[in-house]
Every structure is written in structure tokens, then in C-alpha cells.
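Every protein chain except one is present and positioned as in the full complex.
Then we have chain A:
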Amino acid sequence: MSLKETVSNPYSKWLDASGPESDVIISSRVRIARNLVGYPFPHLLGYDNADKIIYAVQSAILSSTIQKAVGELELSRMTELSPTERQILVEKHLISPDMLEHPEKRAVVLSTNEVVGIMVNEEDHLRIQCLLPGLQLKECWELANSVDDGLEQILDFAFTEEMGYLTSCPTNVGTGLRASVMLHLPALVMTQQINSILTTLSKLGLTVRGLYGEGTQATGNLFQVSNQVTLGLTEDEIIDNLIMVAMQLVTQERAARRALYKEQKYQIEDRVWRAYGLLKYARTITSMDAMNLLSDLRLGVDLNIIPNIPRGLVMELIVMTRPAFLNKLKGEELNPAQRDIYRATLIREKLNSLSS
């Protein structure tokens, strides 16, 4: 699939709900920051140098080490993509929102299955990332590591023995590694345990964010947990720590779901079926409402309250009903009210096609 096709397809490999622990963990991601010796970091980078870096990366991704590990990679300059297509890459979590600024200096590399990507000239010259469904942090790290190995045969990365890989921001120095998991934690939110858990996590050197960064509130009960410390620990230690914490969250969320369903069977079933009903019949629906209702629906699927709905579909709907995606699917720029109507239509069609 070419990068252009990738952009039009709402489905991403990471939405596939077949990964380990996928009743709670939506996806795992590993990102490593690398910089080339002899160039200013991106925020001080002129157009000529930005171009040189893009060319260097373009030739480096042809490395046989990389192709063997992850298959073919394709590079696109941000300017080759339309503004809507760029926004879609953000909504699919394949690039960060920062990539939308100064598109003339930036490029994105993606593998055909969207699992591996490289952001060129974001905060660092290269940010190699790998995204997989469920809890697969080790697998993500192995893939990112092999891409790094391949690139390193050709590119000179800024590295010192003492400080490790040097990055634009000192919070990434050392391994340059940021690992994260995206979790769906509706029961911990409903039972009001989430705040104390999140406080504990932040005190363990982990960062927790709500997904899609709409304020601090986690829309759709989706949370992203990632490591903060990148220096002084090995990559394996960082990954192992995060896996351990993720597994604790999985255990606690599952226990909370069981307890909730046991003690408040009718309330939970009512909530789930109401969400299903609204999603199936509503004629207009906001982005926020859609995410929260889809979260309830997903809980219903995971608790086997609603049979016959594939788990992955819920996440696909969340991505598909983001603003830029709706514009893309409709083929025109919609205003918010039009989007709410089109969003409701799409969700309705998807859910009704299942029941027939």
C-alpha cells in the first residue's frame, strides 16, 4: 500500500484487536530519537540543511538490514501530502501534531503495513517509531532497534559514551527511547480509582495522558502511559518496567470490570445497550459523544454483553469519526454541524451492516 493509499484507509494495523491483552491494551508504541552529527537540531535548521537530512534519510532507508527486518519503507515530504492527508496521519497516530508545522522542512517515512515509521525533522532529525496492537512493547522495540541498526550503517548519529544519544530536548537524552501503551480503562474511571492510580504512575517516572489531548480529560476513557526517564537505564529495563506497570493496570482494570458487572449488572448492561442504541440510531453526534459512547460499546463487547461486534471495529470507528477523516471520506470540507450529521450516518451504517 502506498503512503497515499494508507492515508485514505481508516484501518491501521494497530487497530487490529488481536494483540495480547487487547481487552484493555489498545496498542503499544516505541519511539527512538536520533540526530545527525554536524547539523543544528530541527528548530534551528535552515531549509537547505533540512533538505540534506531528508535526502540522507531517503538513501539510508534503502538499507538491506532494514528491508529484511521491516520490508520496504516509503518517504514522503509533508508538502507532497494535502493538509487533510497530513491531519489523517495525526489522527491515525502515525505522526505527531508538531509535524504539521513547517511542512517544507519535514518528511515522513512509513512501512507498507504502517507498523514502522520515521518522522524526519520533527523535534529531532529522526524519530523512528513502531506501533503494534495490544501489549507488544518488546516486539516494537526489536523492530525499531533493527531500523536503527540499518540506518546507523549509513548515517552518523550524535552519540557520546557518557550521555548516549544526544537529542534536541534533554529529557530524551541517553537511549532516546520513549515507550508507551494506550489503554482503555472504563471500569477504573467508573469506580473512581483512576485518579489515585494515575498519581502513583506519575510518581514512578511515568507520564500519563488522555488520548487525543483534548484538555486533561481522557475522552473515551483512553489513556497513554509512557516512560519519562531515558538516561541511566538500558532500553530493556525501560521496556520491562513499562510492561510490568501495564500488566498491573490490566489486572486492576479487569478486576474492576468484573466487580462492576457483578455488583451493578443492570446498570452496566443498561449503559452499554443505551450506548449501542444511541450509536445505532442517532442522527447527529459530536466527536466527544461518539468517543464516550464507543468506549461504553467497547466495554460491552469486552464483557460479552453485546455479541457479534468485532473489537477492532470500535477503535476503527473512533479513528474514522475524527474531523479530518470525515472530511476525507466525504471529499469536502465540512462544518462542525455537518460533521456531526455525517459522523452519525457513518456509525449507523457500520453498525447496521453488522446486524443484517
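Observations on the structure shown:
Quick note on the criterion: contacts are C-beta pairs under 8 Å (C-beta built on N, C-alpha and C of every residue); 3 or more make two chains touch, one makes a residue touch a chain; residues count from 1.
Heads up, the rule we're going with is that contacts and distances are computed from a predicted model.
UniProt lists the omitted chain of the complex under the protein name "UVR domain-containing protein" (options: "Solute-binding protein family 5 domain-containing protein", "UVR domain-containing protein", "ABC transporter permease" or "succinate dehydrogenase").
Set against the missing chain, the residues A:Q228, A:Q267 or A:N352 yield one that touches it, A:Q228.
The hidden chain makes contact, of the residues A:S2, A:S82, A:N113 or A:Q248, with A:Q248. The residue from A:E72, A:E101, A:D149 or A:E263 that touches the chain not shown here is A:D149. Checked against the hidden chain, the listed residues A:G19, A:G117, A:G134 or A:G164 yield one contact partner: A:G164.
Of the residues in chain A, those that touch the hidden partner chain are 35, 37, 39-41, 43-44, 123, 145, 148-149, 152-153, 156-166, 168-171, 173-175, 177, 200, 202-205, 207, 228-235, 237, 240-241, 244-245, 248.
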